[in-house]
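Missing here is one protein chain; the remaining ones are kept as they sit in the complex.
As written, the chain order gives the labels A, B and C, with residue 1 at the start of each chain.
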Amino acid sequence: MTEIKVLDHGFVRLDGSLADDLSVVNSARVSFAQRSELVVIETDDDEYGTYATKFDLSDKDKGLISYLMRNKHGTPFEHNVFRFHVKAPIFIFREWQRHRIGSFNEWSARYSKLEPEFYTPRYENVRSQIGKPGAYEFEPVDSEVSSQFSLELYNKNHAMFQMYEWAIDKGVAKEQARLFLPVSIYSQMYWTVNARSLMNFLSLRNSEHAMFEIREYAKVVEQIFIEKMPVTAEAFVKNNRVAP
Amino acid sequence: MTEIKVLDHGFVRLDGSLADDLSVVNSARVSFAQRSELVVIETDDDEYGTYATKFDLSDKDKGLISYLMRNKHGTPFEHNVFRFHVKAPIFIFREWQRHRIGSFNEWSARYSKLEPEFYTPRYENVRSQIGKPGAYEFEPVDSEVSSQFSLELYNKNHAMFQMYEWAIDKGVAKEQARLFLPVSIYSQMYWTVNARSLMNFLSLRNSEHAMFEIREYAKVVEQIFIEKMPVTAEAFVKNNRVAP
Amino acid sequence: MTEIKVLDHGFVRLDGSLADDLSVVNSARVSFAQRSELVVIETDDDEYGTYATKFDLSDKDKGLISYLMRNKHGTPFEHNVFRFHVKAPIFIFREWQRHRIGSFNEWSARYSKLEPEFYTPRYENVRSQIGKPGAYEFEPVDSEVSSQFSLELYNKNHAMFQMYEWAIDKGVAKEQARLFLPVSIYSQMYWTVNARSLMNFLSLRNSEHAMFEIREYAKVVEQIFIEKMPVTAEAFVKNNRVAP
Partner (left out) sequence: MTEIKVLDHGFVRLDGSLADDLSVVNSARVSFAQRSELVVIETDDDEYGTYATKFDLSDKDKGLISYLMRNKHGTPFEHNVFRFHVKAPIFIFREWQRHRIGSFNEWSARYSKLEPEFYTPRYENVRSQIGKPGAYEFEPVDSEVSSQFSLELYNKNHAMFQMYEWAIDKGVAKEQARLFLPVSIYSQMYWTVNARSLMNFLSLRNSEHAMFEIREYAKVVEQIFIEKMPVTAEAFVKNNRVAP
């Protein structure tokens, strides 16, 4: 799959998946030693019709997925997997990698030199935090502050990158030279996760309580989830986005 | 995939997978923000040649997999998944389901009635246990004992199944009627697991220390693993079957 | 701690714990680099008063625990542990050991010989299952059936144990001789679990949807949880027993 751009330099790319709604149905139906198949929902009747036949879950199987979601029967949602390739700033990966049910491999600043790419928020996304923990609201700051903030951020972060390069040139180990680098620098990772854990991620990170920047990523991840497992994704939303 | 028969009534069936050696290489190479592709290893030059072109990992990438395995860099082996449908006796599932890194859904004897299928060892597989825990050896028992054992097992287990049916007929809940049922009765499950956890399973269950019956399953699982991830499987064996 | 009896031969024993409400508060307050202490809630003013001083969480800290529970902030509930020693029938352990966030070690029927102890329900607990999966109700069966069921169960299960002993006497390995043994036979295990995973267990197993027999165990486990973490336990109940 191609990269879907996120923020100023980031992306999400689905590197591979084994994910469909039928896997949820069948791993639930094994409780009864039963198994479902997709049903024909539309047949094109022209002469090449066989190529146009569409399959989908039966209504009964769709109902089963809703039932499982509502009643927090979570395990049938684990028999699938999404493998993502993600480029994002470190302060976002810090939140992301706290999701322990899943697998991560990330660009190592011990082994190789990072690139001078830093997240700089667009003017309209520089914000103030109003209220107290647990009940924050955010408002845009005034335009003068936002442009000043973004400019300073850009300049200072790149100046720190120059210090990083200076230290490497002087012979300092990359793992130490990075002590200059701000958390807004971009990194990359592979993330492999099943739909149950993914819904937990979406529930927390594609939410009004989530940090704006990680939510931008979570929105893209959710689009990919919807494409691959539309019935499950719909049941998740109907269940108030509570993961089973 | 079709079912591969195991023991007298069991099977292993690969229900789906997202698993190849390249996923190991690329999730490791992301440490350097790099990515590999398969290389052409054989091109058939007849007129339909393009269909006969074979791809494989480069030698360098094969070497990387060996390196990761040897040095216990385990996470790159997690970005893939195997979904198995398994039919096996309960006493085998009891060992199998202790492997916590993976997902299980099983036939429920609370919700539905089980079938009268019990594992009865073949005569040559009835065995004696010699030695003490940690250093057991097994030898076949003499043929009279083995035939008597298998016969009694068959008869008594089926008699218990009749009690199970009798209780259900009397109106006793299935979840209680099963209290008659021996651990040799067959059940079914879906099991989804990544290659790292799978190698840990194989290391313990396809081993001379493993119980004969679970090993029969583990052998089939290993064959499927070898087909999907041949380079990884070979590196695992060379590493004395120690999972990374 | 002493064993608390459950069912006819089982028990739950708290073997050790590191669990109090303050651990929840402090692992949450580290978000602000802050730390709480218990406050004095009662001072006995007689001459030996110091020994009678009672400590508790402040009201603010109690409120924090409610807040965390309600908003599904689960991680602060993980910094504690309960180690249980449990004796229960195998069909109960089969459900219990599917809870993957926790640690299990169990009596091995490969290594040692089991005891002739089987779960036989009391007459009033033999039941019929009415309705369909997802909406079962249970009613007692009539007294004739229940006494007949319990009697047959007792006799047939013990007869199977005699077959087990017969096979062992004949030299059959214990791991194979057990193929005669019903799932109602008692086993033992150690189970170590943190409060977050414990609440998930209680939510599913001390519930009207749970099987009666495992619920008997879950009730005892919940009592122990309440004693050690009363504020957390109360917040869990107020949150409709949904684990965070």
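Here is the rule we go by: a contact is a pair of C-beta atoms (placed from the backbone, for glycine too) under 8 Å apart; a residue touches a chain by one contact, two chains touch by 3 or more.
Owing to the predicted nature of the structure, the values given are computational and were not obtained by experimental measurement.
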Touch as defined at the start, partner being the missing chain; which of A:F104, A:W191, A:Y217 or A:F236 qualifies? A:F104
Residues from chain B at the interface with the omitted partner, ascending: 31-32, 67, 71, 133-134
Contact set of chain C toward the excluded chain (per top definition): 15-18, 23, 26-28, 30-33, 75-76, 78-81, 83, 85, 103-108, 111-112, 115, 188-190, 192, 194
Interface with the undisplayed chain - residues on chain A: 89-91, 94, 97-98, 100, 104, 109-111, 118-121, 126-129, 133, 138, 141, 145, 148-149, 152-153, 156-157, 159-160, 163, 166-167, 170-176, 178-184, 211
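Simple rule for what comes next: only the chains that are shown with their structure count from here on.
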Chain A-chain B separation of Cα centroids, rounded to whole Å: 32
Rounded to a whole Å, what is the gap between the Cα centroids of chain B and chain C? 30
Two or more other chains touching the same residue: where does that happen in chain A? 31-32
